[in-house]
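For reference, the structure is listed below as C-alpha cells.
Omission of a single protein chain aside, the complex is shown with its protein chains in their original locations.
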Amino acid sequence: MTDIIQKVKNLSIGFRSKKGEEILILKNITTNIKKGETVGIVGESGSGKSTLALAMMGYVKHGLYTIGGECQFNSSNLLKMKSKDLEKIRGRKIAMIPQNAGQALTPNLKIGYQIDEALQLHSDLDEREREKKISELLNKVRLPSPETIALRYPHELSGGQQQRVAVAMALAGTPDLLLLDEPTTGLDVTTQAHVLELLNFIAKDTGTSMVYVSHDLGAIAQVSDRIIVMYSGEIVLEGPSRDILKKPIHPYTHGLLKSIPKLSLAGLPESMPGSQPQPGIIKGGCSFFDRCNFSDDNCKNNSPKLEFLKDLNTSVRCFNYEQLVNENEVSQTVNKIKNKSLDKEILNLSEVSISYAKQKLLDQIFNRISDENPTVKDINIDIKKGETIALVGESGSGKSTILKSIAGLLRTKDGLIKFDGSRNLSSDLKERDPNDLRIIQLIFQNPDESLNPNHTVEEIIAQPLKLYFGLKGEKLKKNIIDLLQKVRLGEFYMSRYPRQLSGGEKQRVAVARAFAAKPDIILCDEVTSALDVSVQAAVLNLLQQLKEDFGTTYIFVSHDLAVVRAISDRVAVLYQGRLCEVGPSNDVYKFPSHPYTEVLLGAVLEPDPDIKPKLVAEDIVEERPPEKGCSFQGRCSRIVGDICKKEIPPWQLTDSGNAIRCHIPIKELQKQQF
Amino acid sequence: MKVDNIYKEEKKSAFAKLSEIIITMASRPSGLIGLSILVFHIILAFTSPYIAPHDFKAIDPTLMLQAPSAEYWFGTDDLGRDVFTRTILGGRTALTITFFGSLIALLWGGLLGIFCGLVGGKIDDVVMRIVDAFLSIPWILAMLLIVSLLGTSTEVLIPALGFFYGKGIVRVARAATHDVIAKDFIVSARARGHSNFSIIWNEIIPNVRDAILVEGAMRWSWMLLGFSSLSFLGFGVSPPTPDWGLMISNARGLMSFAYWAVIAPIVGLSSLIIGINLTADAFAKALGIDRSTKAPV
Partner (left out) sequence: MLFLIIKRILLGFITLFIVSIITFVGTEVLPGDACTTYLERQAFGEQLEACYRRLGLNVPAYERYVSWALNAIQGDFGYSLSGEMPIKDVLGPRIKNSLVLASAAIFIGIPIALILGIITALWRDKLPDVAISTVTIFAMTIPEFISATLLILIIAIWLEWLPGIVIVPTDVSFLELLPNIILPVVAIAMIMTAHMARMVRSSVIQVMASEYVQMAILKGVPYWKMVFKHVLPNALLPAINVVALTIAWLLGGVVVTEVVFNYPGLGRLVIESISNRDLPTVQALAIILASIYVSINLLADLLTLMLNPRLKTLQIRK
C-alpha cells in the first residue's frame, strides 16, 4: 500500500450556473498514482483533466468548488488543508509544469530568480550552493549557457526554452510527484518531441512519479505507463498504456483511435459523430450515448459504473465493453481520397517573394518594396484543378503568408500569381474585380475568430450570397438552408449565434460560408488545428466530400503531417519561407527526403507506444532566414560544408517525380537515410 | 439520455436585448439603486413643473431664510423663494443638456475613433495627436472659455460639452476598433471584397458598439459633474432659472444660518450623479466591460 503516492477518492468538483444549478465538472473520480510511474490523463478540452490535475495539488480554481471526495497525499486530504501547510507540499512534494510556460512565468522576474525562489522555499542550500544548483538545473533541462539564461527575463526566451525553464523550476524542489498539464501543447512539432524526450529522461533519471495531462494521444503514448481516459468529467477507461492504445475496450477510446490520422496510412480516417457535451447538459444515461456505435436502450437510461476487470488490469465505464474485448487490435480503415485532378492548371505561383519589412519613405513614395532577404522567397508552384495541395512547415515558415498573398491580402514583392493559366491576379485586393475575389475563398484556423460573434449563422452565410449573387428573400433563405445541409447542419441553426455552437459546428459554418461563393479555390489555413481530436476527422471528411461534389481545389496549410498525409494529393515543404521539397504526398512521406522533411517526419508523435520519434536536428528557433545559401543550413545535421552556406541548393528530381532542394545528391541522401 | 439544451437561445429583437440588459442591471443591488434613482429623476424632470407647490421665482422679502415648515418643506432661500420648488425643478436643465451632450459626444467620438482605428497610418497619427492635445487642456478652462465667449445658451452648451467630452471616446473607440480589425472575420470580409462602408457597418460597429455605449454612459455622469461645476461658478444656467449648481453657489455664503438652502440642492445633484454612475457601472457590467480601468478623460 505504501507505494501509492496520491489517492483520489470520489472526487467531485463543480460550479454553480447563473440559474443556480450545481454543475459537475468532475464526477466521482477515483484513482491512485503509484510511486515511480507515469500516468497519462487524456481527454478533449473541457473533459476536466486540468481540473483534476490541479486538485491533485489541492488547488481549485476561482469559481469552482469541491462538492465531495478527497485527494490524499501522505494520507492527508489536500483539499481540506490550510494554505500554510499546502505551501510546504506545493513545489516541494508535488510540483506542476504548466501548459503555457510563457504565461506561467512571472514577467517581471528573471529566470534565475524564479528558480532561486523555489530553491529558497524548498531546500536548505545557502546562496552559493543555490547559485550552483541553478546552473545545474538549467543544464539538466539542456538549456545552452545557463549563466546567461538565468539573467534573462521570460519573454526573452523561445517557447521551448520557457518550457524547459518551467521544468527546471519544478525540479528545484525535488518533488515526489510531477504534474504536467499539456506541457508540450502549443510548441512546434520538433520542439515538442525534444521536450518529451527530456521529460522521459527526467522520469528515468529522478524516479519521480508523473501525471501527464494532454489531449494528444500521440504525446501520451510516448511517456506514460498507464493511461486514464476522461470524457465529460468522468473516467471512462483506465489501464496499462499499451493495452489502451492497442486494444481500447471503451467505445469512445476505440472510436477516437480510429479517427486519428496516422503517418503510415494515406487516406481519411473514419470520423466520430457529434462532439463532447458541455458540462451540465447530460442529466442521465451514459454521457457518450449519442456518439456511441455500441449503444442500446440500457445506455440511454442508466449510467454505467466504472468496472475493474481483474484479468485485463483495466477499469472501464461501459455496459457493452465485452463487444470490444474480443476485437483485435484497432484496425484502422481509411477512405482513400479520389480526386479528379485534371491536368489543367488553375493557379500558378512563379517566383513569388513576400516581405513584411517596414518600407523606407523613398520606397513608399515609389510604391515599391525593397528587401534583400524577404520572409518568403522564390515560390514556384503550379496547382492543378481539383487537387489538394498542402503546405507544411513549422510555425513561422511562411505558410499563412503565402495564403494571404494568394487571397490578395498581402502585397507580393516580386512574382506573379496566375489564374487559369492566363489571368494575372494582383496581390492587392483593390485591383481585383469581384469575380476574382469570388473564385478564391478562405477558411481560417480558429472559427471563434473568423465568425463575427454578433451575427447569426444565417447572416454569416448570407454575406457572400448577397455580395456575389445579389440573392434576396426566399431565394437567399433557400440557398442558406441548402448550404447548411451540405455541411450537415440543420435548418434550425440559422438563428443561432456562434457562441451557441461547438467548435466543430462553428468550423462547419465557416466551411459553408466559403462554399457559398461557389469558389474554384479554397485556402484552408490550419482548419482542424483548433478542433478537438474527435471532431477533426469529421471536418476532414466533410471537406473531402464537398470537394468531390464541387470539384474545388484546396490549398491546405497545416503543421500536422499526419493530417496532411490524410487529405492531400501533393505536399510542399517550407522552411523559413523557402521551398525545400515538393511532390506527390506518397513520395514526400517516403525517403529519400529533404533533410528538413526528415526532421519533421521524425518528430511526429504517433499514438502508438512502438513508434518513437526520431530526433534528427536541434530545436533552435531561427528568427529570420539566412542571407544566402540553403535556408535550412542553421539546423541541418547533414550539412555538407561551405557550399550550403554560400549557394542556394539546386532542385533535384527523384525517380517518382519528387523535387528536393539540397546540395546532397539524391542517391547519397537515400544512402544516409536508410 | 435526457438532454437539457441550454443552447436554445434564438435571435432576439433589439427591444428584447435591451430589456434583458436592463433586467441584468437591476438584478444587482447597486444597479437597481442606480436605475431607480435615475428613473426617479427623469420622471421628476418631466412632472416637476406641474407638481411644484410654489412659483420658483416668486421673491418675497418677508419670507427670507425660513427654516423648513409644513408650507415650505425645505425652507426658503435668501430671496424668500421656496427651496423645495426650486430643488425639484433644479435638475431639468442639467439633465437635458448633459443627456444630449453625451449623445453628441458618443456620436462624433465613436465615429471618429472607428475611422481612425480602421484607416490607421498617418491620418490616424495626426488625429490622435490633436485629440491628445485637447485632452491636455483642462476641461474647466476650455469650457469656461467657450462659455464666456459664446454665452450660456443651450445651443452653445450642448455642442460644446458634446465636443469636449467626446475626445476621450475617440481613444476608446479607436482602441476597440484596433482589437476588432485584427480578427479573422474582418480579414475574411476584406478578402471577399466587401466595401469599407459595409465592413464598418456590419462587422466593426456591432463589435465596438458596447464599448462605446459604456463610454457614453460614463461621460454622462462626468459631464453632469462638469456642467454643474460650471453652473456653480456662474457660467452655466443663468438666474433665475433654478439649477442645483447655482443654488448651491448662492446659498453657500449663508449656510451657517440656513443650511437647508444648500443641503437640498446638494442632495438633488449628488443623488442624480450617483444614480447615473451606478447605472453606467451596472450597464458596463451587464455588457461584460470593466470600466474601472479607465481614467476620467
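By written order: A and B. Residues from 1 in each chain.
In the analysis below, contacts are C-beta pairs under 8 Å (C-beta built on N, C-alpha and C of every residue); 3 or more make two chains touch, one makes a residue touch a chain.
On a predicted model such as this, the values are computed, not experimentally measured, just so you know.
Touched by the hidden chain within the whole complex are the displayed chains A, B. Set against the missing chain, the residues B:144, B:175 or B:199 yield one that touches it, B:144. The chain omitted from view is touched by exactly one of B:82, B:184, B:215 or B:281, namely B:281. From the set A:7, A:27, A:49 or A:122, the residue in touch with the chain omitted from the display is A:122, counting the whole complex.
Touching the chain that is not shown, out of B:123, B:182 or B:255: B:255 (per the contact rule at the top). Looking at chain B, the residues touching the absent chain are 30, 129-130, 132-142, 144-146, 148-150, 221, 225-226, 228-229, 232-233, 235, 245, 248-249, 252, 255-256, 259, 262, 266, 269-270, 273-274, 277-278, 281, 290, 292-297.
Although one chain is not drawn, its touching partners on chain A can still be listed: residues 54, 57, 59, 61-62, 83, 86-92, 95-96, 98, 100, 103-109, 117-118, 121-122, 152-153, 155-156, 169, 173.
As a convention for this text, only the chains that are shown with their structure count from here on.
Centre-to-centre, using mean CA coordinates, chain A is 48 Å away from chain B.
Contact residues of chain A toward chain B in the complex are 277-278, 280-287, 289-290, 299-300, 407-409, 429, 432, 434, 437-438, 440-442, 444-446, 449-456, 463-464, 467-468, 495-497, 500-501, 513, 517. Here chain B touches chain A in the complex through residues 1-7, 9-11, 183-185, 187-194, 202-203, 206-207, going by the rule given at the top.
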